[in-house]
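The structure under discussion is supplied below as structure tokens; questions concerning it will follow.
Every protein chain but one is kept in place in this view of the complex.
The block that comes next holds subunit A.
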Amino acid sequence: MEGWDKGTKSVVGEIPLLSTRAGPRDGEAWRQRLKEEYRALIAYTSVNKSKDNDWFRISAANPEGTRWEGSCWYVHNLRRYEFPLQFDIPVAYPQVAPEIELPTLDGKTHKMYRGGKICLTVHFKPLWAKNCPRFGIAHALCLGLAPWLAAEVPILVDSGMVKHKDDEAAPADAAAASGSAAAS
């Protein structure tokens, strides 16, 4: 597992692996897969809480379990920066990973594709492909989103692109900042 720090490697080992190869169009098999997703997310959230490293909330936003919404946060210089988090389970899941979106950061960083989808490291997709179908949503958060936040939030904050909610800019400045959120 080249490309991840020791902490991430040890935590990902504590997330239960999944076994059902099923996507959102696979009926009963998808329900089985969803149960595995929940068990993995429950275990991962518990581990995070026990290590005092709780950093996201996520839950299914529709009964089919194809749309997920929540939030994630990162602490930088002792201040907490929180962002809405969302993704759809793609038709080709689990062969392809979900594309995690942080819509409020769209246009604020180069490390993002159209629509606020985070741009993962070159190491993520190969590892996901190797581990199909054993990796699930929890693994995508742990190996994809967590390292992205750790790398990008400090840059976004230090460059002034992201402001802490306690010292939001005056309306005029806020408008100027959001004006830069143009499509690529």
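Assume contacts are C-beta pairs under 8 Å (C-beta built on N, C-alpha and C of every residue); 3 or more make two chains touch, one makes a residue touch a chain; residues count from 1.
The working rule: contacts and distances are computed from a predicted model.
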{"item": "Undepicted complex member, UniProt protein name, chosen from \"RabGAP/TBC domain-containing protein\", \"Cytoplasmic tRNA 2-thiolation protein 2\", \"Ubiquitin-like modifier-activating enzyme 5\" or \"Anaphase-promoting complex subunit 11\"", "value": "\"Ubiquitin-like modifier-activating enzyme 5\""}
{"item": "Residue ranges of subunit A at the interface with the undisplayed chain", "value": "13-21, 24-25, 31-32, 34-36, 38-42, 45-46, 49, 57, 59-60, 64, 66, 88-92, 95-97, 99, 110-115, 119, 121-122, 125-126, 129-134, 155, 183"}
